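The structure's right below; bear with me while I get my questions together.
The complex is shown incomplete by one protein chain, all other protein chains being positioned as in the whole.
A, B and C are the chain letters, set down in written order, and residue numbers restart from 1 in every chain.
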Amino acid sequence: MPIIEKKIGWDRNQMAQKAAFDIPDGSYVNLGIGMPELVAGFVPEGREVIYHTENGLLGMGQIPENGKEDPELINAGKKCITAIPGACFFHHADSFTMIRGSHIDICVLGAFQVSEEGDLANWSTGKPGAIPAVGGAMDLVAGVKTIFVITQHLTKNGDSKIVEKCTYPLTGKGVVNRIYTNLAILDVTENGLFVRELAPDVTFEYLQQNTGARLNQY
Amino acid sequence: MPIIEKKIGWDRNQMAQKAAFDIPDGSYVNLGIGMPELVAGFVPEGREVIYHTENGLLGMGQIPENGKEDPELINAGKKCITAIPGACFFHHADSFTMIRGSHIDICVLGAFQVSEEGDLANWSTGKPGAIPAVGGAMDLVAGVKTIFVITQHLTKNGDSKIVEKCTYPLTGKGVVNRIYTNLAILDVTENGLFVRELAPDVTFEYLQQNTGARLNQY
Amino acid sequence: MINKIVKSAEEAVADIFDGAVVLISGFGEAGSPIELIHALIDHGAKDLTVISNNTGSGHVGLAALIENKQVKKMICSFPRTANSTVFPDLYYKKEIELELVPQGTLAERIRAGGAGIPAFFTPSSVNTPLAEGKEARIFDGKTYVMEHAIKADFSLVKCKAADRYGNLTYNKTARNFGPIMCTAANTTIVQAKQIVEPGEIDPEIVVTPGIFVTKVVEVTNPEAESKLVAEDRRYPCQ
Partner (left out) sequence: MINKIVKSAEEAVADIFDGAVVLISGFGEAGSPIELIHALIDHGAKDLTVISNNTGSGHVGLAALIENKQVKKMICSFPRTANSTVFPDLYYKKEIELELVPQGTLAERIRAGGAGIPAFFTPSSVNTPLAEGKEARIFDGKTYVMEHAIKADFSLVKCKAADRYGNLTYNKTARNFGPIMCTAANTTIVQAKQIVEPGEIDPEIVVTPGIFVTKVVEVTNPEAESKLVAEDRRYPCQ
């Protein structure tokens, strides 16, 4: 894969903003650890979104003020958080009832690789000896109605994270609905990957050159 | 089966008292509808027994005073009850977690028939056209650690309820541990039925004559 | 803004369609959403499959819904109740179907439906007529039967307090099937004795998280079924 030399495309906040814009008013949303967490900061005005964290809270609020952190009020990334008025706490089996039972509308996750058929690999690089850790990712992709992936388009080595077929161990097969990268927004459809939006200064041809799977135009 | 002509043996309260005596201090107990409910009135002094009712209460108390009934505080027989200090309410799935998961120590049930192998029939006479109704009986016998049956020894027609093999549809197979009748207390063991105690004026021979299965003496 | 509160029971049940599968909360009268059921009678949707522990009593609530010939099939654990003649009459005439399910299996099938578990194994009903035709399997030397999840189009549930997010609390043993039924329907319709502001229900004591609830209607003074039955009331009133 060619390496992108000049810095074009969206930055992390812009990617998060793009994803946030696609979350309808009234949605129940689970945000993965890392870049997905940024999405919460960009809910468009006039919309109310309820955040679920799989360790037992519906109605996650802002980060607490300095000195007001409670080590028993944390999110799935084990960071201190707050609860909104109208929040509720519950145990893990009830929390995954929400996930596995398809009650959560949207989950935003990071990725190592996404295939053109929507397969997601985001939990293990499969390196021998590496300690595998999966958390709730496999439950989220199996149960949540709509899966958004938010990720840099290329790895640090310049390899496309969008691939024909994942080479890393899968988190789930055919589970991703939409991909937000620094270069474009892609829809995963029955007929393959379609470009929904290109980042500024990114052409379709440029995107295709930097993508390890065939792209289609609407 | 011969019909008992003179009234010998225990009355209903005495039967309930016998069963109550065999419930250890600290037990969690579910009482079936009807005669089993009487057992709660005879807990020996110094023992604390916690009553579970499958419609969502652990810590069932006495019958409420007249005029203090709450139609939303009822037992499995749909009678108004009270809750003790230290009681708790929960939903049906949690309630049957207690039952199916073998957390309840003892369940006291009525019976149409009990076989010498501990099979219980107590939900349907199998008559064609009769409306079948099972409630929680099959869950109770499948999950509760120890099953006591409390029943008249004979039907109104003079047939033994203790039988070699149940002719009515089963509630559970090999589930009954002990039987309290007006004539005796019987243990169900791997080697058949053993007489644990005879009611006053009841001889082993008399009991055997009035029982549809082979009895053994300890 | 999320606001699940609707103005009337009529509006709450308006989308229920002919042939729908409907979960109805309650154990006897405790927790039975009688005003929602009466709204469903006014609404008139028919050929319903109703899942509820019992079949109602007298001629109000669930019994009235059945009497009004809106129910094609009942799935329940105990269709006989004191003062219950409506279901038995139709059952004897073969005008209503019955699927009898042990109470704990009924609860677990509903809970599984809400939790995305399509099937599970249970020891309940093994070696009984209710296990006939069901797949049996041995785990650790003990036999279990496989049971399938129950999922519904609608749930009708009665609760004590609700907020605009749909967070619910219940009253005593009227909780029974409510919390699990809320999870197992595409549309969950709740009647609450009181609607409160978000945050008024302590987040530690919410029993049903709002995510499981679609619509809430306030019914401040719900009728007590036993009282109506004692007065020999009927619905619709005659």
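Assorted remarks:
The rule is simple: a residue touches a chain if its C-beta (ideal position, glycine included) is under 8 Å from a C-beta of that chain, and two chains touch if they have at least 3 such contacts.
Note that this is a predicted model, so its numbers are computed, not measured.
Touch with the chain that is not drawn comes from one residue among C:E108, C:D163 or C:E218, which is C:E108. Within the whole complex, the absent chain has one touching residue among A:L73, A:L198 or A:A213, and that is A:L73. From the options A:P85, A:P169 or A:G192, the residue with contact to the unseen chain in the full assembly is A:P169. Among B:L58, B:I179 or B:L193, only B:L58 touches the chain that is left out of the view. In the full complex, the hidden chain is touched by subunit A at residues 53-57, 70-75, 78, 83, 89-93, 95-96, 99-100, 124, 129, 131-139, 142-143, 169-173.
Touching the omitted chain from subunit C are residues 108, 112, 115-123, 137, 139-140, 142, 144, 148, 169-172, 202-205.
Seen from subunit B, the chain kept out of the figure touches residues 25-26, 28, 48, 50, 52, 57-59, 83-90, 93-94, 96-104, 142-143.
Definition applied: only the chains that are shown with their structure count from here on.
Chain centres defined as mean CA positions place C nearest to the mean of all protein CA atoms. Mean C-alpha positions place subunit A and subunit C at a centre distance of 37 Å. Chain centres here are Cα means. That of subunit B falls 29 Å from that of subunit C.
The mean-CA centres of subunit A and subunit B are about 56 angstrom from one another, to the nearest whole unit.
Of all residues in subunit C, those touching 2 or more other chains are 111, listed in ascending order. Looking at subunit A, one finds that none of its residues touch two or more other chains.
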